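== chain A ==
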Amino acid sequence: MSVGSAIGAMDNKNAAGHYVEVEGLVKLYGNDRAVDDVSFSVPKGKFLTLLGPSGCGKTTTLMSIAGLHTIDAGQIRVGGVVYTAPAEGLFLPPEKRDIGMVFQSYAIWPHMTVAENVAYPLEIRKVARAEIDARVADVLKLVGLSQMASKLATQLSGGQQQRAALARAIVPRPRLLLFDEPLSNLDLKLREQMRVELKRIQHEVGITSIYVTHDQAEALVMSDEIIVMSKGRIEQKGGPREIYARPVNAYVSNFIGVANLLKGRVTAVTAPGRGEVEIAAAGGAVQVPCLLGKGMAAGADAVVSVRPENVEASRQNGGAAALEGEVIQAIFLGNCVDCRVRWGDFEWKVMAHPRAGLKTGEKVYLRLDPEHTLAVLP
Partner candidate 1 sequence: MGSRHSARAIRQLALLAAPLAAAALLTATAPVYADDLTPQEKALVDAARKEGEVTVLNPQFSDWTGQHLGEGFIKRYNLGPNFKFNNLRKGTGATVAQTRQEIQAGKHTVDILIVSAPGFFDEASKRGAFEKLDSGYWKNHAEGVKAAGQYSNYPYVVVPFAYTFQPVWNSSCPGMEHFNATSYADVLKPELKGKTIASDLTKSFTYDNTALALEEAGMNLNDLWTKLKATDPLIEFRTEPKMQMVVSCQRPLDMWNLTGRVYQDVLKKPDLIKVLKWGTYKEGQVMLGNQAAVIKGAPHPNAAKLFIEYLLSKPGTDVFVVGEMMYSFMKDYTPPPEAQKYLFDMKTTKMIGLKDWVASQAKFKQLRADWQTKFQ
Partner candidate 2 sequence: MSTQTLADGGLEQQAVSRWRSLVTQESVATIVVSVIVAAAVILPLFVLVVSSFRVLDSGGFDTTWGLDNYRTLYTDRVIPKAFLNTLAVSAGSTVLATFFGVSLAWINARTNCPGRDRLEPFNLIPFFLSPFVGAIAWHNLAGGKTGLLNSWARDYLGVHGNLLNVDNLLGVIWVTGIFFAPLVYLFVVGSLRRMDPSLEDSARTTGAGLLRTATTITLPLVAPGILSGMIIVFVTSAGEFGVPFKLSAPYGWQTLTTQIFSKAVGDDANLYLGAAMSMALGIITVLLIWIQQAYIAPRSFTTVTGKGFRPNVIDLGGWKWLALAFNVTFLLIAVVLPILCLLVVSLHPVWQAEIIPKDLTLHNYVRTLDFWAPDHISAATNGIVNSFILAFLGATIAMILSLVVSYMIHRTKGFGARLLDFLCVVPVGFPGIVLAMGVLVTYIKTPIYATLWIILLGYITRFFPYGQRNISSVMLAISEELDQSSRMAGASWFTTLRRITIPLLKPGIFAGWVLLFIIFLRELSISIILYTSGTETLSVGVYYLTNYENETLTSALSMTQTVMLLVCVYIFRRVAGREALTA
């Protein structure tokens, strides 16, 4: 049995199903609704990401779960225990919540060594010294920092501090892990590396985790479920593939990955969730088959979202749904060509295969993959 699962297995919490439950969370700053009626739940052992730009309320939500912020309405329950319920006058102080938290700045205490940092939560819990040493050694091995145990925080690199922070959060086997944009201070390569590492460790240890970030690539890599937030509200909940392929509105569409977004109008509903949408540009209007998002009825205004990889560009005219345009940019990226195609007054982003050999100035015909053309709420 690996170290991580050993740690996780000793967890005798028996609540199944929804482990973290957030209901109707509201947080006001003056008149500003920083978090506006947010509800969600996280199953045991799963990894949830709150995704959105700064100011969307994701950090406030996280802090509320941690108990570092109070809330104005709603309820937070973890493992069946009510943590915060202002209506009933209930509030559990943060140090009693049994939550491990990794902060954006790592918050490794500079006057202690790595081992002392990691041992701290166990000392607070009055664990016996011998056991402390053993558990600290185990968890440092898990995060790959065994060598650095006696070093001071100031002697660690950013990535190493990050791991130390994670070790410290995990070592007391908390019931919940919270991450507040922990990777945003690392450089790109390290970030990509740590994403995978974090996910691996979390999976091994099996602790329920809630992760906050503005980086959609991170969210896609690490999460079991993603919640996209904007202006204090939830825009969409779902797994990575679902969020990516089936964004419910223009906002989510634009936030996750890259998308071509145009205004359009639903002209027909051909089957549940399918139909036709009319898009227009200065050159003319075209009707294309598409998938219909929630709330899309005939005649409704919609935003059409098509990812660049789902736009096919060819020199031959493919038919009625083809859009005629001119290549104004073709940048060779190695594994694909980043093209911009002008269609009327709209610029399509197209990921073309290198072998197609598209060049600037060429006339091309664009065809949208109906399975990946979405008409969603504006």
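Note that a contact is a pair of C-beta atoms (placed from the backbone, for glycine too) under 8 Å apart; a residue touches a chain by one contact, two chains touch by 3 or more; residues count from 1.
The set was built so that all candidates are chains of the complex that A comes from, given by their letters.
Worth saying up front: this structure is predicted, and the values here are computed from it rather than measured.
Among the chains 1 or 2 offered as candidates, the one in contact with chain A in this complex is candidate 2. Contacts from chain A toward candidate 2 in the complex involve residues 11-13, 66, 68, 79-83, 85-86, 89-101, 103-105, 107, 109-111, 120-121, 124-127, 165, 168-169, 172-175, 178.
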